[in-house]
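Of the protein chains in this complex, all but one are displayed in their positions.
Chain lettering (A and B) follows the sequence in which the chains are written, and residue indices restart at 1 in each chain.
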Amino acid sequence: MSGTHAHSAAFVRDAMLPQEPPPATSVGALGWLRQNLFSSWLNAILTVLSLALIGYVLAAILPWIFQSSWSAGSLAECRDQIKAAYGSEASGACWAVIRERWLQLIFGFYPSELYWRPILGFALALAGMAPVLFTGLPRKMLYLSLAAPFVVPWLLWGGTVWLPVSVALGFVLGYAAQRIVAPLAGGLLGAVVAGLLPVLWWFLLAGPFATLLHQIGPLGIEPVSSRNFGGFMLSITIGLTAIALSLPIGVLLALGRQSDLFILRAICVGFIELIRGVPLITLLFVASLLLNYFMPPGTNFDIILRVIIMVTLFASAYMAEVIRGGLAALPKGQYEAADALGLDYWKAQRLVVMPQALKISIPGIVSTFIGVFKDTTLVSIIGLLDPVGFSNSIRADVNWNGIVWELYGFIALMFFVFCFSMSRYSMYLERKLRTEHR
Amino acid sequence: MKKSVILGALTVAACAAGAAGAATLDDVKARGKLNCGTNTGLVGFAAPDANGDWQGFDVAVCRAVAAAVLGDSSAVEFVPTTGKTRFTALASGEIDMLVRNTTWTFSRDVDLKFTFVGVNYYDGQGFMVPKALGVSSAKELDGATVCIQTGTTTELNLADFFRVNNITYEPVPIETNEQAQQQYLAGACDVYTTDASGLAATRATFEDPTAHVVLPEIISKEPLGPLVRHGDDEWADIVRWTLNALIAAEEYGVTSANIDELAAAPTTNPEINRLLGTEGTLGEMLGLPADWAVKAIKAGGNYGELFEKYIGQNTPIGLARGLNAQWTDGGLMYAPPFR
Partner (left out) sequence: MTSYPDVPRETFRLRMLIFDTRYRSLTIQVVALIAFMLLVAWIVSNTVQNLANMGKPIDFGFLTGAAQYDINQTLIEYTNRDSHLRAAFVGLLNTLLVAVLGCALATVLGVVIGVLRLSRNWLVARLMTVYVEMFRNVPVLLWIVFFMAILIETLPPPNAFRGEDATASMLLGDSVALTNRGVYVPEPLFSRSLGDLPVFGAFNISLDLIAILAVLGAGLFVSAKIRARADRVQNATGLRPTTWYLRLGVVAVPVLVMLVALGFHLGYPELKGFNFRGGVYMRNSLIALWLALSFYTAAFIAEIVRGGILAISKGQSEAAAALGLRPNRIMSLVILPQALRVIIPPLISQYLNLTKNSSLAIAVGYMDITGTLGGITMNQTGRELECVLMLMLVYLAISLAISMGMNWYNTRVRLVER
């Protein structure tokens, strides 16, 4: 075709023009700037404003951070050192307090020669969670998940090794009862026996059994009372325990809320709404002031345990809502398919519904965990020495009285690191789950 | 579901930790530890040091009692309490005694059912103002903004004072001393009011303490002392007489330096002999070993030594003895006879 016209119109160009380079304003750094920062008048103004804000904030904070003292032994000494180094008008951070107290801010009063125990414990807890959270890991690690709930508390609190063993035995008993009774007396009775037997075991026999075993074979590590827990270790302990315990409770509450049984549903809804309707601080007041009144006269268990109980209840209610969201997101066909297969309620839940609902809920569960972890700072208001509470105690030391920003800054930074990495993880999960669903 | 085992384990552990019975002494001995309620942190009175050991004037009383009862001044579990939680902690048996600069008042003694066993520090509520304000009396504070530490008797005293003097003020309630200090220094309040000891302690840590004055008015009586639950008189006696032993020791010149010498053999002063258990059976009457007071005094020193070590003139806090001097020096510290 082009051949017929080749010479009929002289003005038709028969050679390609060489490609011009794009204009300087739309490539390279300049082009990027134009496109992303100064694409319009409004954008240009916003950019300039943002730059001014960043400059202002950095100009205020950076000198304070870097004109600092790391080696002083008291606030007064700090002030002198900074004045000597940077001139008499300078004021800077006194990081020496962090250098002296950072171990306390992290471990509280935990005996320093035993620091390896909480570190190992939390590492184990992480390793136990990993196969649940990252699906790519070898399935054998699930044994670790099974062991972690028994080993981690034992590492933290110490004491005889037989206590966690005898508690674990309760589950074995329950499982055995289910296996033996169910074929003989029917599924429901089997479930009831399997539920009751471990409870009876834990409340009546587990303690004496552990003591007995301990007398036979005294294996144990030095016990550490929970009063010695403090700083971030306390926050992590409360947060981890609460979330680990609230998961099963939350599942049960969510199922109860969806159930057809009116009274069960009413109890579950009442509980969830009650807990979600009040601020955590009032629940902590209950833990510190009232929980002992609710127990039989004479019982007295320590404040950290009481706080863990209340935070667990708090987290359970939120967890129940997260899981309910997961249950609601499941297509109805899944329930119907499970029914069509002839599965009974619990089998349907265990084999069909829950695995899918929990998977959908994981981002929600992680963000609940972040929330609970941040909320553990409230325990400082009832006198527990979490990082915020501990910073007040440090300030009560004559040497460090009057020091504010350094401690709060350090605590805020630590929380940021923890929570930010968790929220990144949750985003990663969300992305992964989304691609799997498509 | 398997994770609920933690709860089971903890419940078992907690129940094994034991219940609070009526006989606190037996409980403490069985436990081998004294549970002592203290402040979460108050300069000079209770604060953890860099090694995590609690130090301070209130803390020293706990240590003395632990030494008297258990023979070991470090056999104490310190339970930090807030203004809100302290009484519940004591009433519920979570702690055996409370030494948290707590004011001895009628209603606490009678209505809240506690027994105050004595006074380890006589305090009173005062005012601190910047010198630049040119105020010389609290009655000139009409319209001023006043920072108060809440959770104590402080806000009631303050309301009474201003009402009686018919002047107005703007209260700024604050939870912790540290925040009050920050607000006061920045000029967000004109006046800071709390116990005079607290004012002195706070002022001592200012960059320029001389720019601030504590006004002469002391608007309340704040006898601060250890307390125990109503109804266990044996235990109350032990705490009361341990405190008295510290006070008496100063009166008789028994110090941590000379106590070994004095306790080795009966001295010429029968009062000292009875106190130190080289004569008589005072320890036995309390249900404690004969050298209970020796151990209590050796835990940190006598009352005067403790005062000088934690809050006295040579510390940054620099409190004068004042009302807290021995009665022989014109103060109110007066231990009943050991007889």
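The definition used in the following text is that a contact is a pair of C-beta atoms (placed from the backbone, for glycine too) under 8 Å apart; a residue touches a chain by one contact, two chains touch by 3 or more.
If you're wondering where the values come from, they're calculated on a predicted model, not measured in any experiment.
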Visible contact partners (per top-of-document touch definition) of the missing chain = A, B
Which residue of A:93, A:370 or A:429 touches the chain not shown here | A:370
What is the set of chain A residues that contact the non-displayed chain in the whole complex?
-> 36-37, 39, 43, 46-47, 50-51, 53-54, 186, 188-189, 260-264, 267, 273-274, 276-282, 285-286, 289-290, 292-297, 370, 374-375, 377-378, 380-381, 388, 404-405, 408, 411-412, 415-416, 418-420, 423
Name, in rising order, the residues on chain B that touch the hidden chain in the full complex.
-> 83-84, 87-88, 91, 111-113, 133, 141-145, 150-152, 155-156, 158-160, 162-163, 169-175, 179, 182-183, 186-190
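The rule we apply is simple: only the chains that are shown with their structure count from here on.
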Intercentroid distance (Cα basis), chain B paired with chain A, Å | 39
Chain A touches which residues of chain B in the complex?
-> 1-21, 39-44, 46-50, 52, 77-82, 84-85, 88-89, 92-94, 175-178, 181-182, 201-202, 204-207, 315-317
The answer for chain A against chain B in the complex is residues 75, 79, 100-101, 104, 108-109, 112, 146, 149-150, 153-154, 157, 159, 163-164, 167-168, 170-171, 202-203, 206-207, 210, 225, 227, 241, 244-245, 247-249, 251, 285, 288-289, 292-293, 298-303, 305, 308-309, 312, 381-385, 389, 392-398, 401-402, 404
